[in-house]
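Below is one structure. I have some questions about it.
Every protein chain of the complex appears in place save one, which is left out.
What follows is subunit A.
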Amino acid sequence: MADHWITQSKAAADAHELKRPVLKNCIKAFLVGGIICTIGQLVTLLLMLYFPFTEQTAGNPTVAIMVFFSMLLTGFGLYHKLGQFAGAGSAVPVTGFGNAVVSAAIEHRSEGLVLGVGGNIFKLAGSVIVFGVISAFIIALIKTVLFQLGVI
C-alpha cells in the first residue's frame, strides 16, 4: 500500500517539485472534494429520513459512515489511486482521515495484531488528533476562564 504520502518529508515534497500545475490541482481537488461532501450530504439526508437524527445531530453518524466507505475503498486499493489524482480533494475530507488509519492498520498487519495494528493504527492520523485536541483544549480553557471571570 505504501501510503506514505501523508508523512512524506519536506525534502521529498521538494524533490517532487519540478513544476506544480497549481490551478489544475486545485480544480481536481475542488471537484473530488465537492463530490465527497455531496455524498456525505446524501448520507446525512438518508439518516434524517430513516433514522431519528436532526440536522444538528446527523453530522457524527455521517462521519462514521464515510469512514466505513473509506475502509472499503482503501482495502481494495482504490483510495490510493484517488489520492494520486485528487491530492487534497481526497485527503481533506474525513475519508482521508479514515484512509490514513485503515491503510496504516493494513500495512502493519504483518507485524502482528498488538505491535503492528494496535501500535501503528494512528501512525499517520495521530498528528491530526493530537493537534485537534491540543488546540480545542487551549481554546476551551481560555473561553471557560474568561466566562467564569465574567469577561464574556
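Methods note: a residue touches a chain if its C-beta (ideal position, glycine included) is under 8 Å from a C-beta of that chain, and two chains touch if they have at least 3 such contacts; residues count from 1.
The rule is short, and it goes like this: contacts and distances are computed from a predicted model.
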Absent chain [UniProt protein name; select from "RNA polymerase sigma factor (Sigma-70 family)", "Urea ABC transporter permease subunit UrtB", "Lipooligosaccharide transport system ATP-binding protein" or "Stage V sporulation protein AE"]: "Stage V sporulation protein AE"
Residue numbers in subunit A that touch the chain omitted from display: 1-2, 5-10, 13-14, 17, 20, 22, 25-26, 29-45, 55, 59-68, 70-71, 74-77, 80, 86-89, 91-98, 101-102, 104-110, 113, 116-117, 121, 124-125, 127-133, 135-137, 139-141, 143-145, 147-148
